[in-house]
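Every protein chain of the complex appears in place save one, which is left out.
And then chain A:
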């Protein structure tokens, strides 16, 4: 959902509102966080970008999924990334996820919801793995799993059904993938592919295009007609006699 798109949630371009289903992140209290997103950016009822990136990099082990107005989400995450980098250089310490959340919510509250970006911040820092969601007006939640965007309801239903604490990595990836897929199929504002970002203490792995459930179908039949399918019943030819009235010759400069 960069640019104009909206991530699982809605992303919007400067003048568009994109909806996307955003994914949620699954918080493995033991090891890490998985962020997921679809890749559709919409402009009202038209798909503006079929393969946008909604998962943004904030720090080496902190990533952000942005939904809502795409431009707002994009600029908010870019500013967070810049501020986190400055903070890291200043303090000499790696950033905390709570720091990113705090700066984001303070900025969004300052603009009283006019900056329409809802963001899920997830990452691993020295205190462990954390997942926060921040809404456009500046409120935030800290939960084991979160969804945002237009496809949030579809995605959270999958989570509510199958989430357990301390899942294995593969099971967790499958769960997030299924939740995003639910958004892709059940919500018009989400579509195309599933992107995942697996963040652990070792680092972050951005799996772009992890799954492509909504591919273009294969055409089964041939719809061409053989030449001669339509019979010719009659043929009439009328020659037109034309006289030359005026003739000019213009030489080309060929040297």
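The criterion applied here is as follows: a contact is a pair of C-beta atoms (placed from the backbone, for glycine too) under 8 Å apart; a residue touches a chain by one contact, two chains touch by 3 or more; residues count from 1.
By our rule, contacts and distances are computed from a predicted model.
**Q** Looking at what's absent rather than what's present, what does UniProt name the missing chain, "Auxin-responsive protein", "Proteasome maturation protein", "EF-hand domain-containing protein" or "NADH-ubiquinone oxidoreductase chain 5"?
**A** Its UniProt record gives the name "Proteasome maturation protein".
**Q** List the chain A residues touching the unshown chain?
**A** 79, 82-83, 86-87, 90, 110-112, 114
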